[in-house]
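The other protein chains are all here in position, but one chain of the complex has been omitted.
Per-chain residue numbering starts at 1, and chain names A, B and C are given in the order in which the chains are listed.
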Amino acid sequence: MSGSGDYALALGQAGLCLALAPGLIGLIRWLKARMQNRRGAPVWQPYLELRKLFAKEVVVSTNASWLFCLAPYVVFTSTLAVTVLLPILTVPLPLDGVGDLLVVVYLLLLGTFFLALAGLDPGSPFGGMGSSREMTVAALAEPTIAMAMFALALGAGSTNLGQIVARAMDRPSEAVSPGYLLAFTALFIVTLAETGRLPVDNPATHLELTMIHEAMVLEYSGRYLALIEWASALKLLIFFSLLANLFVPWGVTRSPAAGGLLLAALIYVGKLAVLAAVVAVFETRVAKLRLFRVPELLSVSFVLALLAITASFLSR
Amino acid sequence: MDGAFAQLSMLGSSVVLIAGLLLLWRRGLPAHIDAFTLQSVALGATTALVAYFTADAELYWVAGLLVAVKGIGIPLLLRRMARRFATEREVAPYVNTATSLLVGGLLVLLAYVVMRPIVQLSQLPTRAGLPLAMGLVFVSLFVIVSRKRALTQVIGFLMLENGIALLAVLGTHGIPLIVEIGVFLDVLMGFLVMQIFVYQIHETFESLDVEQLNRLRR
Amino acid sequence: MLLFAKMLKVGMATEPLGPPAPDEADLLHLVREVSAESRRLFGRALAVREVDAGSCNGCEVEITGLMSPVYDSERFGIHFVASPRHADLLLVTGPVTRNMEVPLRKTYEATPSPKLVVAVGDCARTCGVFKGSYAVAGSVDQVVPVDVFVDGCPPEPAAILRGILTALRRPLRP
Partner (left out) sequence: MASVLFTVMVAAYGAGAAVALLAGAGPAARVLSAAGAILGAGAGLLLGGHALATGTVWGLGAPDVVSVAGGLLFRLDALGAFFLILVSMVAAPAALYGVGYSAAYAGRYSLRWLGAMLNLFLLATSLVPLADNVVTFLLAWELMSLASYFLVLTDRDEPETVRAANWYLGMTQFGLAFLLAAFLRLAGDAPSLDFDDLRGAAAGLPDAARGIVFALALVGFGSKAGLIPLHVWLPRAHPAAPSHVSALMSGVMIKLGVYGLLRVGLDLLGGGPQWWGVLLIGLGAGSAVLGVLYALMEDDIKRLLAYSSVENMGIITLGVGAAFLFQSLAMPRAAALALAAALYHALNHAAFKGLLFLGAGSVLHATGTRDMNRHGGLIHRMPWTGPCFLLGAVAIAGLPPLNGFFSEWLLFQALLPGIAAPSPLVAVLMVLALGMLALTAGLAAAAFVKCFGITFLALPRSDAAAAAHESPVTMRAGMVALAAACAGLAAGALPVLATTGTVAAGLFGLASEPPAFRLWLAFQTPAGLARMSPPAVVAGLIGGLAVVWLAVRVFASRRPLRYADTWGCGRVGQTARMEYTATAYAEPLRRIFSAVYRPSEDVTVDHHPESRYFVQSIAYRASILPWFERYLYEPVLAGVRRWGRRAQSVQTGSVHAYLAYVVGALVILLGALLVTGAP
């Protein structure tokens, strides 16, 4: 299982994700700009912003402790570690034995945990507010992600993502069944909640009182901010990859041949672009929910995930 | 062939159930009416689907009637009534939205447990959808119990009737046309009576809050 | 679906940013030369934090115009941010009133270097109509080092945009 080829493939996959993540954010911003009839920044703008941030000076609050400086590295590493476990290019996942969907979910929770702590460290009221709301949303989204993923895992007989994708590819009729559709909707709602997209939290807001994700990051600057921005872009890419490859798995190849990989990468990027467009249109269409209407949205996705399990597995 | 039939009927009944859950989630009256329209159209489609797979001409008529009456007719009347009472302010239901959604989810699980023996009993390819239809019956009963606005309760009742129709379609591959027409007639009559009832409530209490009715007791 | 129909009907609303008209040429005052390193760094990605140091909100209305589809500062990579920690450029408006003097200095300290300051409006440079008032502590350059003054009461969004771009010595192509 752990041949050198596999490790190379896994690292290549992580590199691909690192490269694609800022572009994905850029694409969503560009699409939203075009929908507001303005030219908007080019798609590769986030890469430039990251390059600038890495070169800038880091200003740290006097109240902050060593945790404030450690947190960006932990957030970035935990999110990067997830990209190695995702079924993006080939189905017999290179490191399938190392982690499954629970490892993915809990690694993302590790990143949120440390980011919330870092939000509290400088002691500003915005950081506390952002951290409290972020943990509330993360805690409520946790059961939905678990249930939606279990709906697929039970169908595939294993929680390892590689096997789920392989199973879905072998039985295309399965992928159209209501169980998969319900799980897809539930996971889509949770994606918007976890990555701080519009109905739950407005990424482009300037009013500190309405922020959830942004408020924790107000104190960061320079390379720390770059790491956190990159990590949140990676997180969005991860959720999009889960949505794309678990529910529409046909682009993933089975043989790790070079040609196959290239084609799989292209199909994968295409799927990401389609999802980005869907999110951009959705965000232009919908307004931000009040914070205490967010639990209603999350309970809708929880019920959908519950139905997904009922429809796909229990009624067998 | 059976696989596709089972899958599609399962898909249809899922859409019908989700429309029912939409009633629990959304608060605005127009949203409720749209949910009911979607549900009736999905029910008609499922009936047509069953008709196609069982090559039963009569069922096509039933599907057509369903879509015509419940998909177009009743929503039209409902929208007219909704416009008339547009000024009335929103009354919070007994159970807040998040809890009512969770209760809806649990009711569907209950329906699944209740219908398990029947699902094992029947050999029809559409048996997998039966728990979902029973789930809709339970959810619409919950809507009738937990919502205060008269119009929402009317829609709850109509959805209950849809649930029973779906049970009939999935359980016995449709009931003869005559019986179906009879059912439609009493639905229409019931709806008309409710319509008059709702007007009266509005005239006497200036609002559609069913809770006001207990003022009649004294 | 009406929303999307309107989007298609309106089409691209961003207008090209031409060079300044002859009578507006003297609006910009490049006070300090921006270092080559800053220019290279902020060439294509610039985070701006707007600081209202006592302005009458006339300049704020114009700055909001910067983000509108017509002027669209995003196409130059100029992005407005919420916290000075994330910012590279402070867009300061209005004469510095007494109680805004310390907050403006603290904002300047909070911004990581390399950083720029663009002072917008007449009040910023000469305290404008509020000159000599008991509430005004002085013009912006008496509190924080300023790189560019953009005159006008209030200056057009295009003028502000040109102020920022000339500071970075970037061509004005649309």
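Note that a contact is a pair of C-beta atoms (placed from the backbone, for glycine too) under 8 Å apart; a residue touches a chain by one contact, two chains touch by 3 or more.
Because the structure is a prediction, the values reported are computed rather than measured.
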item	value
Touched by the hidden chain, restricted to displayed chains	A, B, C
Omitted-chain contact residue, chosen from A:Gln13, A:Asn37 or A:Ser124	A:Ser124
Missing-partner contacts on chain C, residue numbers	83-85, 100, 102-104, 106-107, 109-110, 112-113
Residue ranges of chain A at the interface with the undisplayed chain	2, 54-67, 73-74, 76-78, 80-81, 84, 95-100, 102-103, 106-107, 109-110, 112-113, 116-117, 120-129, 131-133, 135-136, 138-143, 145-147, 150, 153-154, 157-160, 208, 218-219, 222-223, 226-227, 291-292, 295, 302, 306, 309-310, 313-314
Residues of chain B in contact with the chain not shown	96, 98-99, 109, 112-113, 116
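The rule we apply is simple: only the chains that are shown with their structure count from here on.
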item	value
Euclidean distance of C-alpha centroids - chain B vs chain C, Å	58
Mean-CA-position distance for chain C and chain A (Å)	35
Chain A - residues contacting chain B, complex	173, 176-178, 181-182, 295-296, 299-300, 302-304, 306-307, 310-311, 314-315
Chain A-touching residues of chain B, taken from the complex the two chains share	3-4, 7, 10-11, 14, 17-18, 21, 25, 97-98, 101-102, 104-105, 108-109, 112, 119, 128, 131-132
Touching residues (chain side chain C, partner chain A) in the complex	3, 7, 10-14, 41-42, 44-45, 47, 68-69, 72, 74-75, 77, 79-83, 85-86, 88, 110-114
